[in-house]
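My questions all concern the structure below.
Yeah, one chain of the complex is gone here, protein chain that is, but the others are all in their spots.
On to chain A.
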Amino acid sequence: MSTQVQNSRRNFLKVSAAAGGGLFLGFNWFSTEAATTSVLDEAALAAGSIEFNSYLKIATDGVITIFSPNPELGQNIKTSFPMIVAEELDADWSKVKVEQAKLDKKYERQLTGGSGAVPHSWQRLRKAGATARQMLMEAAAKRWKVPVSELITDKGVVWHKSSNRKLTYGELATEASQVPVPAEVKLKDRKDFKLIGKPIKNVEHQAIVTGKPLFGLDFYREGMLFAMVQRPAFGMKLKSVDSAAAKAMPGIVDVVTFKNSVAVVGKSTWQVKKAREALKIEYEKDGNVESTADHDRILQELLNKPDATERRKDGDVETAFKNAAKVVKSEYQCPFLSHSPMEPMNFFAHVRPDGVELVGPTQTPDLARTETAKLLNIDPEKVTVEITRLGGGFGRRLKADYALEAVEVSNLVKAPVKLIWTREDDMTGGSYRPAVRYRFEAALDAQGNLIGYKLRGASINAGNSTREHNFPSGAVDNLLIDSVEHQSPITTGPWRAPITNFLAFAEQSFLDEVAQAAGKDPVQFRLDLLDKAKAKPVGDIKYDIDRMKGVIKLAAEKAQWGKKKGVFQGFSVYFSHASYVAQVGEVVVQKGKPVLKKIYAAADCGIVVNLSGAEQQMRGGIVDGIGHAMYGNLVFKDGLPTQKNFDTYRLIRLKEIPEIDVNFVDNGIDPTGLGEPALPPTGGAVANAIFKATGKRLRNQPFAEQQELKAVI
């Protein structure tokens, strides 16, 4: 079915003749208004005076330029967004160029996080492309004096079939800019998609493979200084600084102090790094100075605390557990993790009397702008933010702390400054995935039915460490989910698939334990619970039962669940953000040791926009999930992690990856995102397969450091 959509009269699309001819169309990718489009004055746009964040330019030579406002950090939206526009425009993909747009103050959503970029923009992007196509067709109809209904488009050409006349978009662009913006446009039927669903290559590949300066760390400005900051351990504050030796070192321009930080500023990265080592700094206690041993004790205490924040309650759990034929109870724990994007934090700032210029890798440019304005007590309009490509993010660059440090230093030394974090700074500088411990309890009746379920989440700085409305909520008559938190000076932040990156492992492993105790097949056990939730829902159900069943069945079918000999399979499924992913992990035993050989994955993320990018997100998310479940660990001692670099903080490497088989459910619903949902189910699929192979249940991460696994490898 094709869809009719209306252009709101207020402010969506604006169109103009482009400088030197052609069509220039501005639209809002993120507006909460029904999508809007306009013809624009390119000069006014360049001056930043018009309220649009995305532009589509059709030049007279047929080259189409799409300006992408979202930060690109590897999720491939710089390719997939323009694909959506080009699809509805019926553009020739080989003539489409993609450019990064600057931050515009009117953007509602110019951030990358929460797997929300594509779902958020899907309709708007389609409509912008369809509007431009309609205007090009109207221009052709006018020139040929034929009805628009007789025209078709294909690969950047408008075609009048009966007279066999053709005009390229480039030839029509200037005339099209004079056509009034149509009030209503028709979106394509899904079966007519030519680009969407195909594997389209990353538009920046050639620049990447030839080492072009794309990233924040690559940004250079004549006359800029380099800076590094020494920060205190968590729970400590600055007492005194002796910077004489550092200041005397070659290339050092200044040493400045702000809050509890000491910044060394100089003429090159290496000189600054060496001089920072020459600083003599004394710190003093400012709060709790914690170690992992403290956290282990605190988390255990929190699990036994009588008062916790109730998140969801259905039925009467106490009675259910009293009447249970069998009770299963287990605890699962994960450590703090570093985000460790390959490009460490960095930012360029130039604080001038008339305003502030910021350039760098950020997932949230608007946050950098508003926090800078607050810090310097200036009008946010005086702050410009240019987004570079991001060398990974994983949630770390949702915070603006490192950009703010650059602002502080530039403001103090009155010069353009590029602030750089070393890898050690990155690993010790905070904003970690929080440490969490869960206690699960399940009550089974004599027939092995799940009649009661309890979950307590205890965390260090994770707030609500549960997802109380996720499965199996809705499928259990008596349920209690609560959480309790310890507030620590150690800073935490969103880490790819916040909370669910560990909760999913814990829950899916626990359900495996429950299925085992109930004497049921783990896949059938989940399907039965979902059928129960569908037939007799308990309380609110905030996941789609059919979509979840769809991925469970697809993964089980692809992996030939339960039918293979000599292969030990583990199952896991999770709903996170707005998508569904099921996985089957396969372990074989070689020379008495369990070896992870393969993961089958089935995802329902709605319509797949770019098959190549989507497969990358799936494989990448699963590799990430395996790596951090197996190896990731930050052990704190006196307010600092003892792991400071990749020699002790182990990331997964090429020789450690299993084969990964990726499958997508084809159900035609609008895209629901894929940046995060592949990761959460992975740990459970792996641990449940290892259990099948060895009889050892892995309840703590990282697996590689657990006695249960060490005993068998």
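Here is the rule we go by: a residue touches a chain if its C-beta (ideal position, glycine included) is under 8 Å from a C-beta of that chain, and two chains touch if they have at least 3 such contacts; residues count from 1.
Here is the rule we use: contacts and distances are computed from a predicted model.
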Original post:
What name does the UniProt record list for the absent chain among "DNA repair protein RecO", "(2Fe-2S)-binding protein", "Carbon-monoxide dehydrogenase large subunit" or "Phosphate transport system permease protein PstA"?
Top reply: "(2Fe-2S)-binding protein"
Subject >> Which residue of A:P213, A:G519 or A:G562 touches the chain not shown here >> reply: A:P213
Original post:
Just one of A:G620, A:P641 or A:G684 touches the chain that is missing; which is it?
Top reply: A:G620
**OP:** Among A:T257, A:Q271, A:N464 or A:Q706, choose the residue that contacts the chain missing from this document, as touch is defined above.
**Re:** A:Q271
Original post:
When the complex is taken as a whole, what residues of chain A touch the one chain not shown?
Top reply: 72-76, 199, 201-202, 204-206, 208-215, 217-218, 220, 226, 250, 268-271, 274, 340-344, 389-394, 422-424, 612, 616, 619-624, 627, 645-647, 651-657, 660
